[in-house]
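A single protein chain has been removed from this complex, and every other one stays in its place.
This part shows subunit A:
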Amino acid sequence: MDSEDKKTKLNPESWVDRYADYLFNYTISRVGSEEAAKDILQDTFVAALQASGRFKGDAAERTWLVAILKHKIIDYYRKSNTLKAKSEVPLAYDYTSDGELPERQIADPLSIGENDQIENVELGMAIEECLSQIPEKHAQVFSLKTIENWNTEDICKELNISPSNLWVMVHRARTALMDCLNTQWFKNP
């Protein structure tokens, strides 16, 4: 490792486990395409690795990665503009519903789905944000169980832990999430 033992240290080996999902969702919410987001994410990590010598340790690791990611997203838009000579901003939006453009649908007073969609993306980001602040293992177990819906037995086998161990980690993660997620999410409807 380099001699950056003051301030924040970079730890590229743990980037993927710690930040990939957070950065992935961040990117999807801005470019609207999962495939593009994957490419951008990879470019970001590679760029970050190449620039790691210039990291001064003033910012948190994730903040620094997000800063690089933002540049990559801008690059993505530049490239796609020169390629296709058009500049629409794709929203993270399900076009398959009835093939109507979202800007037309917003005019429809009966459809309130768009706000839900945006809110759910925000919620997802908030959850990812909180998960990146708790111990890695807890976050991993929680995600597998809650977001990817693995069953308990498979997770235990995969991570070589006991069920009671799993539940303690899931529980810790849940408790941390409840504290971390903004109280606005917990308001009763």
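The rule is simple: contacts are C-beta pairs under 8 Å (C-beta built on N, C-alpha and C of every residue); 3 or more make two chains touch, one makes a residue touch a chain; residues count from 1.
Definition applied: contacts and distances are computed from a predicted model.
The listed options are "Amino acid/amide ABC transporter membrane protein 1 (HAAT family)", "Extracellular solute-binding protein", "Zf-HC2 domain-containing protein" or "Ring-1,2-phenylacetyl-CoA epoxidase subunit PaaA", and the UniProt record of the chain not shown names that protein "Zf-HC2 domain-containing protein".
Listed residues A:59, A:121 or A:156: the one in touch with the omitted chain is A:121.
Seen from subunit A, the chain kept out of the figure touches residues 12, 15-17, 20-21, 24-25, 28, 34, 38, 41-42, 45-46, 49-50, 92, 117, 120-121, 123-124, 126-128, 143, 145-148, 152, 167-168, 170-171, 174-175, 177-178, 181, 185-186.
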